[in-house]
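Have a look at the structure that comes next, please.
Of the protein chains in this complex, all but one are displayed in their positions.
Take a look at subunit A:
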Amino acid sequence: MALSSTTAPAALKRKRRRGALRTLAFLSPWLIGFGFFFAYPLLSTVYFSFMRYDGFTAPTFTGLKNWNYVLDKYPFFWQGLGNTLWLVVVMVSLRVIFGLGIGLLVTKIKTGLGFFRTVFYLPFLAPPVAATIAFAFLLNPGTGPVNHLLGTVGLPQPGWFTDPDWSKPALTMLALWGIGDLMVIFTAALLDVSREQYEAAELDGAGPWQRFRYVTLPNITPIVLFAVVTGVIQTMQYYTQAIVAGKVASGKVGGSGEPFEPGYPHGSTWTLPQMVYNLGFQRFDIGSACVIAVILFAISMAFTSLLLRRRSGFLQED
């Protein structure tokens, strides 16, 4: 029996509503997670960036005071921003290049592939604090074996974590040592490139570099993009290694109860996440800490959006 002209739209509406509710029901775990763990903290952070809030007493509205303080008066902000961007550019680039390089090396090994993959992956498993302390020991300018070795062969012996010119390169070396995660991802991607493409390129007279440039790279570009995007996001949150290295190298590991301000030496290892901690939990200025958190989020979003918007330029056409 056909539906009347008045009941048909109502039935259709009900059907649509049921469909929408079903969709929402399936989406609800994600929606709840997104709301509680992303949207609410994000909105709260923006909200508190306009408040005077010490974590103990009720927040009060202060307008742009926190923003003005962070951008104009907080003595470390611009240095910390510079350090963070330095690490994003240099550390991420080198990590991708090294990860890819070791991935290529591992795929070329004829025997003992599993052994070498394990050897290169193992450092990644070391806890960041332990790894940093070990590096601070190895790179100690006065007693470390690295400088001893450099001195033995007549090379200059840098101050590493105690020299502002060398502290960020030393942190980068530490990051490259723990390259195992990227190495595994790149190895998997490289092993996935079809042999036929390499054979065809060889038949066309392509050398090793041309095979890499025109066969390997286009095939693994999505993985490179993934490595860069996740690397940028991770490096924008860089905290543990910088603060541990600074503490160990400065000799202020703990004890007398004196406050420790990160950044040793001479502010060269300050990063934005450390400032969030410093302002929020050492200085009890949660409003200003939220300003930096918002800036950090905005920069991460800008980097990621830029990279993803240009992904069509990186990715090969099907």
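The criterion applied here is as follows: contacts are C-beta pairs under 8 Å (C-beta built on N, C-alpha and C of every residue); 3 or more make two chains touch, one makes a residue touch a chain; residues count from 1.
By our rule, contacts and distances are computed from a predicted model.
Enquirer: Of the candidate names "Type I-PGING CRISPR-associated protein Cas5p", "Transmembrane protein", "Ni/Fe hydrogenase subunit gamma" or "Probable sugar-binding periplasmic protein", which one corresponds to the UniProt protein name of the undepicted chain?
Expert: "Probable sugar-binding periplasmic protein"
Enquirer: Among the options A:Thr57, A:Thr111 or A:Thr152, which residue touches the chain absent from this view?
Expert: Final answer for the missing-chain contact: A:Thr57.
Enquirer: Residue by residue, what part of subunit A touches the chain that was omitted?
Expert: 40, 43-44, 47-48, 53-59, 65-66, 69, 73, 75, 140-143, 159, 162, 249-259, 261, 263, 265-267, 281-285, 288
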